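Omission of a single protein chain aside, the complex is shown with its protein chains in their original locations.
This part shows chain A:
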Amino acid sequence: MLLPPPNPSIKRDSYGEAYQSIIAKHRRSPMTSASSVVILVAPDVDALCASRMFAELLKQDDVLHRIIPVSGLADLERMKNELLTYTELHTLILLNMGSILDLPSNDWFGCFEENLTLHVIDSNRPQNLSSLFGSEDPEVDKRILIWDDGDAEKLTEEKKAWESILYDPEPDSESDDSDDDLLISDDEGDDEEEEEDDDDSSSQVGQKRKSNSSQDEPSPKRRRKEERAQARAKRKEKQEAREARELHEKIINKHYSVGTWYGQAASGIVYALATVLERIDNEILWLAIISLTFQFTTARISRATYEGYQQLYSDEVARLNATFPEDAIPGDFEGIRTGQELRFTLLRHWTLYDAMLHSSYVANKLAIWKERGRRKLSGLFAKMGYSKSHTQQNYQWMSKKGRDELTDKLDLYAPEYGLVELSYPSFVRHYGHQRLPMGAADMVEGICALLDVGGRVKILAEVAGTQNGGEWFGGGRTWEVGTRWRDDDKENKPPQQPAEPNSNGNKEDANDDAKVPVPWWIKNFWAAYDALNNVKAVHEALFLSMSIHRAIIREGCSIIDKQQIKSMNGHRVVIITQGPDLDLLAQPATLSKLALWLVDSHRDRVPGTTMGRSKRKCLPFVVACLDRKAGSYLVVGVTAALEDGDVRKNLFGLAFLDAKEICNARSRHGTFDTSVIEINEADLTMFLQALCNRPNA
């Protein structure tokens, strides 16, 4: 059932009421409240922030809850089967998952206990119409609440179509033959969807009934004429009903087949909830800002949408924090500030040169992969008056004058190179004297790095000061996730035999725990979760993020150099089978980043094509990377818009499914994102052929 956003002018049930119902249920049953609320969280930054905010709200209300990270659909199914066995469970909250699933059906949550309420806070669109507007069982519907951001209310056509198809069964085709013997329904010309099936039920009954108008018997000939007229009208009605039904089905199909896009971030919805409950503070606001920036930097929402929300949050920031003019911020300010941010990755923590080199917008305009492009970049710096040492040293150590003038000089000289719109409004958080301020985008980079790569792949993280042949030998250290998980401590056994029972680390190996280690993505999840609070951890993660960026650029440049981008029927396809960063790129998130980078860098060089049914041009990009260990290819499809800052709905989810059916490739969806798929090694070429040569591609 649809839960609309809170609207002060209309009094209706919204987020606040749903939340209060959770608390009420929890308080009503003190004996069984220990494991009654479960939060399932998808592994992306938005869901992470939302879960943190929600957990904080629940904690303030003394509601015992449990947070479980879920990696993909398969995992969700497994979790659902497990949750079926919990009798005390009365609230289940899904963050950034499940809105496309047909939740009321018996496959999913239709067969759960009576007292279970399901809340779905998901930014993925399109949403499943059955979950939104109702299924066959209204009882189940009331228990499944989809928290919506206002878009679903605009789906009035879809709603009508859905309801009409749901409540009117298929009209019988046999009723056409028997023309005379049918009862004429009173509301002949009316809309089908209004009432229960009059003509249908009567057609099923198919009784012989005399028409009510003929009490007395007019002449038989006239009666026959009347009846024939009635029969004709009946047939026309049937025809109309069928056409209407087809129209409804078309509307519904269109709803699902325009592709996938993103609505308001889950954190945004939880933020609205917190506003209704009047429990906003800087922490919650900062988390909401992080999610919004995440959506923007990963091209999930367009710039216009971003600026709209940014304006909202900007007002909130002003409400909660003192405002200072740009150059007069006191040293011990600890709060959030709105400001214009330059679109260079990790500018504050990197060197100016590196930051510009690794931002995809600059890469596009200056063609960084060519030596000429890099020289152009150096030329730009020279024009602006920054010496090489200025740009190759850490941004923090640049002279204050240099930093202040950067924006102005960029406005002056950058347009010559085609770099316009270099800044966008964003937020910065200050931490007083403890450390440097952290921008929202930087935070997103750090958290993404922790979440996506973290401890899975051995990667050399940079150490500050090692750039450009610094003092240390060997420019990095292997990244390690914190050693909270004690089965990591295999190397830390004390050398002599007596192992103290107090140091539980070694005992673990004796138990069966060591045989079931915690999956890497769960460790990453919690590392990222903790880092949301801990700026120091994020700072350290930024070095990891820098390495990831370097790897992406390396790979991207080599792809373009070797001209590995093939064009198949308008789609651009890249297949990566070797390279130093293969392990790193075999993660869905990093591969998506690479795909986005490639898209950004090709934006102006490649003409757009139309995909699917829409007339709008877009850039479909498919990147496939070999995962040696799994023996499969990880394929990511990105539908990008032609202009920077715009987004298109991603048609690859459906495209992949179509292609899979056509060529019967063995594949697997590992994450919640339908545009990321794993294909068995041998089936790749077949799959790509099917993908690009689809009938409606």
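Criterion: a residue touches a chain if its C-beta (ideal position, glycine included) is under 8 Å from a C-beta of that chain, and two chains touch if they have at least 3 such contacts; residues count from 1.
In this text, contacts and distances are computed from a predicted model.
Engineer: Out of "SUMO-activating enzyme subunit 1A", "Trafficking protein particle complex subunit 3-like isoform X1", "Aspartate aminotransferase" or "DNA replication complex GINS protein PSF1", which one is the UniProt protein name for the chain not included here?
Structural biologist: "DNA replication complex GINS protein PSF1"
Engineer: Quick one: say which of A:30, A:220, A:325 or A:607 touches the chain that got left out.
Structural biologist: For the chain that is not drawn, the touching residue is A:30.
Engineer: Using the document's definition of touch, tell me which of A:3, A:45, A:67 or A:241 contacts the absent chain.
Structural biologist: A:67
Engineer: Which of these, A:45, A:58 or A:665, touches the one chain of the complex that we don't see?
Structural biologist: From the options A:45, A:58 or A:665, the contact with the absent chain belongs to A:58.
Engineer: Tell me where the left-out chain touches chain A, residue by residue.
Structural biologist: Given the touch definition above, chain A has residues 30-36, 55, 58-59, 62-69, 86, 88, 484-486, 494, 496, 498-502, 504, 507-508, 511-513, 516, 518-519, 522-523, 526, 530 touching the missing chain.
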